[in-house]
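Here the complex is missing one protein chain, while the rest keep their positions.
Think of it as A, B, C, D and E in the order they're written, each chain with its own count starting at 1.
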Amino acid sequence: MLLHLQTWSEVEAYLRRSTGIIMPIGSTEQHGPNGLIGTDAICAEVVGRSLGERVQALVAPTIAVGMAQHHLAFAGSMTLRPSTLIAVVRDMVASLAKHGFRRFYFVNGHGGNVATVTAAFSEIYAEASLGPGSNSPGIRCRLRNWWESEAVKRLSRETFGNAEGSHATPSEVSLTWHAHPEAVRHMKMEPEIAPMGEFADAADYRRAFPDGRIGSNPDLASPEMGARLLEATVGDLARDYADWMSRG
Amino acid sequence: MLLHLQTWSEVEAYLRRSTGIIMPIGSTEQHGPNGLIGTDAICAEVVGRSLGERVQALVAPTIAVGMAQHHLAFAGSMTLRPSTLIAVVRDMVASLAKHGFRRFYFVNGHGGNVATVTAAFSEIYAEASLGPGSNSPGIRCRLRNWWESEAVKRLSRETFGNAEGSHATPSEVSLTWHAHPEAVRHMKMEPEIAPMGEFADAADYRRAFPDGRIGSNPDLASPEMGARLLEATVGDLARDYADWMSRG
Amino acid sequence: MLLHLQTWSEVEAYLRRSTGIIMPIGSTEQHGPNGLIGTDAICAEVVGRSLGERVQALVAPTIAVGMAQHHLAFAGSMTLRPSTLIAVVRDMVASLAKHGFRRFYFVNGHGGNVATVTAAFSEIYAEASLGPGSNSPGIRCRLRNWWESEAVKRLSRETFGNAEGSHATPSEVSLTWHAHPEAVRHMKMEPEIAPMGEFADAADYRRAFPDGRIGSNPDLASPEMGARLLEATVGDLARDYADWMSRG
Amino acid sequence: MLLHLQTWSEVEAYLRRSTGIIMPIGSTEQHGPNGLIGTDAICAEVVGRSLGERVQALVAPTIAVGMAQHHLAFAGSMTLRPSTLIAVVRDMVASLAKHGFRRFYFVNGHGGNVATVTAAFSEIYAEASLGPGSNSPGIRCRLRNWWESEAVKRLSRETFGNAEGSHATPSEVSLTWHAHPEAVRHMKMEPEIAPMGEFADAADYRRAFPDGRIGSNPDLASPEMGARLLEATVGDLARDYADWMSRG
Amino acid sequence: MLLHLQTWSEVEAYLRRSTGIIMPIGSTEQHGPNGLIGTDAICAEVVGRSLGERVQALVAPTIAVGMAQHHLAFAGSMTLRPSTLIAVVRDMVASLAKHGFRRFYFVNGHGGNVATVTAAFSEIYAEASLGPGSNSPGIRCRLRNWWESEAVKRLSRETFGNAEGSHATPSEVSLTWHAHPEAVRHMKMEPEIAPMGEFADAADYRRAFPDGRIGSNPDLASPEMGARLLEATVGDLARDYADWMSRG
Partner (left out) sequence: MLLHLQTWSEVEAYLRRSTGIIMPIGSTEQHGPNGLIGTDAICAEVVGRSLGERVQALVAPTIAVGMAQHHLAFAGSMTLRPSTLIAVVRDMVASLAKHGFRRFYFVNGHGGNVATVTAAFSEIYAEASLGPGSNSPGIRCRLRNWWESEAVKRLSRETFGNAEGSHATPSEVSLTWHAHPEAVRHMKMEPEIAPMGEFADAADYRRAFPDGRIGSNPDLASPEMGARLLEATVGDLARDYADWMSRG
């Protein structure tokens, strides 16, 4: 159910039965010693697409570069400034709203996107509120982080305990290895579990977390666990999506 | 310790002993049948100033209008678009950074500001990361919501239980009544406890919450409780501020 | 009559009798050896609020940080870029226009704001002129500098003569001392009357006016004079506001 | 001495003896029943170029479209939004500053430009103040309205008295007729002297001033008077320019 | 050689041998009766990735939504405004430049992107030219349209002749069918060859080209031809990339 693989008349047909669309959004940034730079985009995409199959909803192209300025001290990391990402989300939603889409369900793969994407929703709503009358009444946007599904949190806790951490986690690495088995790279972490803590800008981040991980041991990851996490989150998200779409 | 009540040479003297400054940020928006439109700005200001006294830190002028597009269907509510608020935070921080301030401690009075102010911090950091070398190395910004102090949450829970809700709460109304005793307005709420739920844009908010409250009974508020909440949050924030400033 | 101290239903009631609102705008910037950094915001706020009482009009929250880039070489001074301040004024007016406000009476405390706020009015009007039809027909904005009231100019001239100058004037210092008696700080000025002249950017300003004053001797200020100046300007502005509101 | 008619190596040679440049800025907007839409651009250009000859300074291309939103209810009027004009001025100054120009002398033909161009200067200065160190230290911008030269005001007062008004004045029409004798169009005005007054947006302007004039009788214009006004303003501006350039 | 499938230390290693990176950019827009909405993104991605393998260069994540406002009258089409796309390209390049990348080779799948991406390059260069000294000296950007390789043009001409057209061409459809064999959808076109012509905005486009095609008969496409076209363009682009990277 990928928008990319439809013709325009197929999208017209879809719109006669649903105005909802799934919008995967990830990031392109370092994920520790053995995690892929595309981890967050890969996770958002694989979850978003599986969810689309499950609920028979269209899935828009993945926003692969998100807000990741705090990772810029590690090679390969990319960011959009928050103001740029707000404009991207606004234009993508406005384009689809023109065709009749009304419910935009963002499946997010990166914690650093949450603030900016939430601000983008407000920017969209504010244009309607402050402007000359809403042109697309009833637009609703929702953001869901795949790793905050209850089933995922339970599974992560049981499997990885306090080695889950909050960046370059074994859970997200597992999910990317499930999606890209050729990317499995086991590697002894030193220290085994990375430090936790706060950070300000990119230079500060690198000082605090020299190999990029926060609080995690991604060497515990496995493709099998990735498959289970995917199933867990898609189940939860499918219920959430169906519930949301069913409301007036 | 208000910046507004200093001379420029007094600020120079302050900077020789500290590079920290407290930045209160609130909002101007409806707060239910008996809550003041200025509730969030009043709370941020009174907490920020009390904190400034406690930790002997300068306090910048309060940002009184925040991101409140979802309240625009109620008369008197004002918002800055997220993109505008980002620019405001960026310029205020850049101005003060020019003088040598490096630690910006935002005391927030409004949940709706969190995403945008967090995005603003990233915009500031991204300018340094992406630009021609940081002009103000070591800028750090922190956002703290006064109502999320542990002591406040405990007190609110014990006193108001499930009537606290999440907008036009008896806690924030109490705090404004403590600051403005002339504003005390008791009023029977109907229903006693407002509904909970989600919302998208301003029209949707008003449909879901017709008198503006979410999940709360603000008639339980009292000036006395406001005084206790103020003491509670300032105690927690003072420890947090001191701890943050003491780090390298 | 502060917007901040109203409930939303009180604002609805107000709008049934008037569509006018007073918008105080000041600045946060150095005001010479003994003047407060908040001078311009304090003056705008105290004048705006007194005017609101006099004419029974609502008063919006004060814009405390204005356009003051030329003061940035003195510690504690803050500025919004003109483009940021334009966005702030635009969003505040648009928010209030949504509720039915139509006449925006800006009470200004800072000469450096005049150009940018005037440009902001044009930006607002241009959006209506160039866009898809005005959403808020009849919006009118007016800017008044409190110190340019005829009564104020007469009083300043009689009392301070050529020691009034144009920045850190005894008049504005008097007004802040009336509002904040605890801030009275007498101090021998050297030279007694500061130099006059032009300036370009902040560095140029500091070169030309090393202690921040332009052409003034603020040591002549007194709280009593502040009270008289307040009465003088409020009288003039009240007539101007009433006249403006009475026009078709 | 038009920049347009130089080669790049001639500009290099000029920069070895002066870092000053004249920047004419006008507007494209209605000028009453017989005034040209290009009046303000023509005036700025003819004055700027004559001044350039007089003081042997380079003259940049005229900014022909300025800030004229209030004239948009009359056919042919054009405006840049203030935010656009600020960007134009900023980019033009930045381009020339790269080559070594440091003093930018704007000769203005339109009152409506004053606020926005003044704000643009502050935007330029603020980028230097707030950014990573000035890249072009010593940039100074000055704005002069040709019609506010003392000699011009004297001449206008003596010749046109209270028929000068403030828009579509006989003085500016005279100057355009001197520059474009083929454009002389005498026409009986009705009323002879247009009304004075205030205005808000473009619709309001047209209501108040139905034929576009404010307070003037442009039928009193003559090419001869245009020649005298040109001589008068160029004399005053030449002294002002020389004085400004001679300062440290 | 996908950036997404590297770790950050692998990118560091890559940068020791090359500063070049391939940037695929496509579009998400209607492609006629049987063409996929993702045609241009698919083409840019498959070409960019094959090229990356051939020349052993890293490939950044594909920009999947480009500038396609003229297709917005067909369901499913998405666009970024030119100003948004400029910001996206600027931020992506700036992020990678921070790590040491200097040569950005954009492989483009959509004619509608050319103007905006070219403008984005100038925006990037202008920031360096106008700002306080280049932070990333030597940044060079190049844009290549895969379908304008000589070998591709020859092959298209020989195979499809005047049925190639300029939108929803049999060449691009062939390439997508090669990449997605499951998407092959033969369909009789009516008329067989679509009309040619010009267009302005989206409504005008749909009036002129009712089924979305311009001048083409995409039913002539085949996966086999897609494979040949891919080989043809990658051969040409590989030579061009190598030549470009070898220059000083």
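The criterion applied here is as follows: a contact is a pair of C-beta atoms (placed from the backbone, for glycine too) under 8 Å apart; a residue touches a chain by one contact, two chains touch by 3 or more.
Note that this is a predicted model, so its numbers are computed, not measured.
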Touched by the hidden chain, restricted to displayed chains: A, C, D, E
Touch with the omitted chain, as defined above, among E:Met1, E:Val114, E:Ile193 or E:Met245: E:Val114
Sole residue of D:Ile22, D:Val47 or D:Ala64 that reaches the chain not shown, by the stated touch rule: D:Ala64
Absent-chain contact - pick from D:Ile22, D:Ala41, D:Val117 or D:Ala200: D:Ala41
Candidates E:Cys141, E:Ala179 or E:Ala194 - the one touching the absent chain: E:Cys141
Chain A, residues in touch with the chain not shown (by the definition above): 91, 94-95, 98, 131-135
Where the unshown chain meets chain C, residue by residue: 129-133
On chain E, residues whose C-beta touches the chain left out of the figure: 67, 69-70, 72-73, 79, 81-83, 86, 112, 114-116, 118-123, 125-130, 134, 137, 139-141, 200-204
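One rule holds for everything that comes next: only the chains that are shown with their structure count from here on.
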Chain C and chain B - chains in contact with each: A, D
Rotation angle (°) superposing Cα atoms of chain A on chain B, nearest 5: 180
Chain pair equivalent in interface to D-E, over half of contacts matched, among B-D, B-C or A-B: B-D
Centroid distance [mean C-alpha coordinates] between chain C and chain A, Å: 46
Centroid distance [mean C-alpha coordinates] between chain E and chain C, Å: 53
Residues within chain A bordering two or more other chains: 72, 79, 81, 83, 129-130
